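Removed from the display is one protein chain of the complex; every other protein chain stays in position.
Now for chain A:
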Amino acid sequence: MANVQNQSVFYAERPEWEDVIPLPQYESVKPLAPIFYTPEYKDATDYFRGIVRMGEKSPRVLDLTENIIRQNPAHYSAWQYRYKTLMALGVPLEEELRLMDELAVKYLKTYQVWHHRRLLVQQTRNPAPELAFIAGCLQEDAKNYHTWSYRQWLLAHFNDEALWANELDFVDGMLDIDVRNNSAWHHRFFVVFQSGVRKGEEDRSEVLHRELTYVKMKISVVPNNMSAWNYLRGILDHSKTPYSTLASFVAPYCEAEPTRPDDSSKDIVDLEDPFPSQDAHLPCAAAIEFMADVHESLGGDNLKVATELWSSLASTHDAFRKKYWEYRIREAQSRAH
């Protein structure tokens, strides 16, 4: 963008802007409280209002709006007018996207940066390079809500087989960095269960088995991870699989010092029921809760076991959520009577 280097020069002093009449704020309105802008911001926004009044959409508007956005990335009118100008000029949008590469990382938490990008990519219809760009942004902030939503939108909107191809590897990489990243777990569910069935994934029971194995392995390494337990519950609910089928996997996580199976000293990992890692902090509250749900679902005498488990959560393992566990006990008892 031609004049960005001259940012220090006021628009009021630039000959090429002579023809624009700046429009100051509050022509006729008494503000609730006086506002003390920086001279640079006041100058740029005065000229912006002047441009908008004239309805001008020219290359210099791109310079002006970029200047304002750099001073205040949340100025949504500047973003909006910038987009209209880009469309009116019909300029190639690649240059704009490169500028956005820089601004997105700078203003990661600004809504407008992401929305503008969405509009641009809908025009260029070239989503492929975006995946690497998003991955880069997530290196900066691995749980950024806008960034993840943008990725989900991109995949679903273009819904191109090639775009989806490496998504599971991508999630895997994110979880390798931080296995507690709930955004990554959510994305995994989105990719596997919420976005239609892609080639190679037609056998849903095989997919379910793969996902169960995956989440069980992650839990075995770090058991106290709500995101993984939520994912496990999510896929069981989604596939209507009874929780009781997981009882043998969950059992050792409910004990402070589970007895290791004979072969666990060898380097053999049981993929169906991976044992808690050596340094796991046990018992795991989420496992006890899961086991209580198993017993509750079986009913009959098992309700007594469920109640004991909830009581142990209320008194010891998850005491600050005591009220919730007491509620579960009351509910179960009222149903039993």
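Going forward, a residue touches a chain if its C-beta (ideal position, glycine included) is under 8 Å from a C-beta of that chain, and two chains touch if they have at least 3 such contacts; residues count from 1.
Here is the rule we go by: contacts and distances are computed from a predicted model.
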item	value
Hidden chain of the complex, named as in its UniProt record, picked from "BUB3-interacting and GLEBS motif-containing protein ZNF207 isoform X1", "Geranylgeranyl transferase type-2 subunit beta", "Cytochrome b-c1 complex subunit 2, mitochondrial" or "DNA-directed RNA polymerases I and III subunit RPAC2"	"Geranylgeranyl transferase type-2 subunit beta"
Chain not shown: contacting residue from A:38, A:259, A:278 or A:334	A:38
Residue, one of A:65, A:181, A:220 or A:307, that touches the chain absent here	A:181
Omitted-chain contact residue, chosen from A:93, A:135 or A:156	A:156
Touching residues (missing chain, whole complex) on chain A	25-26, 29-33, 35-38, 41, 45, 49, 71-72, 74-77, 79-80, 83, 111-112, 115, 118-119, 143, 145, 148-149, 152-153, 156, 180-183, 186-187, 189-190, 193-195, 225-227, 230-231, 233-235, 237-238, 320-324, 327
